[in-house]
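A single protein chain has been removed from this complex, and every other one stays in its place.
Which chain is which? They are A and B, in the order written, and residues in each are numbered from 1.
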Amino acid sequence: MATLNDKEFKERLAALSSAQQRQVAARFIHRAFALSGDLRVKAAVEAALRADVSETELAGIAQAANAARVESYTQCGKETDWNVQAGHFVAKAAADCVRPIAEGQSLAWDAAMLIRVARTCGAASGDTTDHKEAEAQYAILDDFLSK
Amino acid sequence: MSEMQFLTWVRGTGLNIAITIFLLGVIFRLFEIYSLGRKKDLSEPRSVAGASGLNTVFRRSLPPADMLKNSPVTYIGGYIFHIGLAIIVFAFAPHIKLFESLLGFSWPGLPSQMVDLVSVLTIGAMLAVLLDRIVKPVKRYLSTFQDWFTWALTFLPVLTGWMAVQHLLLPYTTMLALHILSVELLLVFLPFTKLFHAFTVFGSRWFNGAVNGHKGVAV
Partner (left out) sequence: MSASLEKGVRVLKEVIDAPIASYFNSCVHCGLCAEACLFYTETKDPKYTPIHKLEPMRRLYEQEYTVIGRLKKLIGLSKAVTDAELAEWQELVYNSCTLCGRCSVVCPVGNDIVYMVRKFREGMSASGNAPDGLKGASNRTITIGSPMGIKLPAVKAQMRHVEEDYGLPIPLDVEGAEYMVMLSSMEIINFPEYLAAIAKIMHQAGKTWTLCSTSFEATNAGMQIGNSDLARVIVSRIVDGAEKLKVKTVISPECGHAFTALRWEGPNLVGRPFGFKVKHIIEVLDEFKEQGLLKTEGFETDRLTFHDPCQLARRGGVIKQQRNLMNMVAKNFVEMPDAGFMNWCCGGGGGASAIEEGEELRLEAFRKKKSQLDAVKPDRLVTACANCRIVLEEGLEHYKMNLPVVGLTEMIAEHIPDPVVPEAKGD
C-alpha cells in the first residue's frame, strides 16, 4: 500500500512513535546530506538513524548540531549563497532530530518539509533539476514501514 | 575702587549690562536654533491618549522605568538643586524685591530660615553632582571645560549669596557685591553654554514627544 500523496504521507508519519519518527526523519535528511557536508550534521544524522541510540548520546551531539544550524543562517544584509542556505535547512532538520521530542510533535513531517525547502534553495539559485523529493520521501517511508 | 563703589557698580551698570546681554542672548539663541525649522511628517499618525509633545514636556521630568537606580545621584541631586535654585531665586524676600523693581509686581516669599535650609541643601546637592561628575566614568569622559565652568557659574551665586546672608568670610558689602557679580556672570554666559538648556529643554522634549506621539508611543 504505497504512499501516493502528502495527505497520506502526513497521516502515516503522525502515526509513528517518537523514536520511529526520529529514524524516518534521519533517513530523509540522509538522502539530502550532500547539501550540507557539515560533520556535526553527519554525526547527528548517523545517531538518529539508529534505533538503539540513547538520550544521553543524543544530548551530547545536540549542542554541536545546533551550532551547525545557527552558524549556517544567512545573516541580514549578507549576500545569499543558496548552497550554504540549503545546508542550513539540512542542519536544522538534523538538530531537531537529536533534541528531545515534544508530545505530539510532527518531527518526521517537519523534517521532510525542511529537506524539500533545502532542495528549493537549489531552485532559487537556478538549478532546474526536479529532484522529485516528495516521491523519494514517500518511498523512504514505505521502505521503513515494510521492515 | 572701594567696597561701596564696587557694590554700586554691580547693582547698577553691571546688572543692566548683564540683563541686556541675557535677554538679547536668549532671543538671539532661540532664533538661531529654532529658525532651522523641520519638515512636516507626511506619514499617517496614530492617535493615542497621553502620547504627545506636551505630555512629554512634563512627563520627562520623571525618571523612566528602572533608570533611578542606575544613577540616583544624577536624578536626586538634580531635583534638589534645580528645585532649590527655583525656591532661592523666586521665594527669597530680597530677590522678590529686586523682581518687583524690575517688573512692577511681587509675590509672597518664604521665611528666610526655610530659604537658608534650602540653600544648604542646594549647595550640598551641587557638591554631590560635582563629585559624581568626577567619579563616574561616563560623566568624566563626556565632561569638557564647559561642564566645570558652568558648574562654577551656577554654584558661586548660591554659595556667595548664602555666605553674604550668613555674614561669612568677607564684609557683607563685599560678599553681596561678589554675589551680584557672580549672578551677572551666570546671566551673561547662560545663553551661550549648556545652561541654555533652561530654555531649550521645552523644545527638545516637545519635539521628542511629538515624533513618538505620532507613532502612538508615549515617551
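Rule of thumb we're sticking to: contacts are C-beta pairs under 8 Å (C-beta built on N, C-alpha and C of every residue); 3 or more make two chains touch, one makes a residue touch a chain.
Remember, predicted model here, so these are calculated numbers, not experimental data.
Participant: Which is it among B:Gly14, B:Gly84, B:Pro157 or B:Gly209 that touches the chain not included here?
Facilitator: Residue touching the absent chain, from the options given: B:Gly209.
Participant: Using the touch rule from the top, list residues of subunit A that touch the missing partner.
Facilitator: The missing chain touches subunit A at positions 4-7, 63, 66-67, 70-71, 73-80, 82, 85, 88, 113, 116-117, 120-121, 123-126, 134-135.
Participant: Hey, which subunit B residues sit against the chain that's not shown?
Facilitator: Considering the whole complex, subunit B reaches the absent chain at 28-29, 32-39, 41-44, 46, 48, 56-57, 60-61, 63-67, 70-71, 74, 78, 133, 136-144, 147, 192, 194, 196-197, 200-201, 203-209, 211-212, 214-217, 219.
Going forward, only the chains that are shown with their structure count from here on.
Participant: If you average the Cα atoms of subunit A and of subunit B to get two centres, how far apart are those centres in Å?
Facilitator: Here the centre of subunit B sits 67 Å away from the centre of subunit A.
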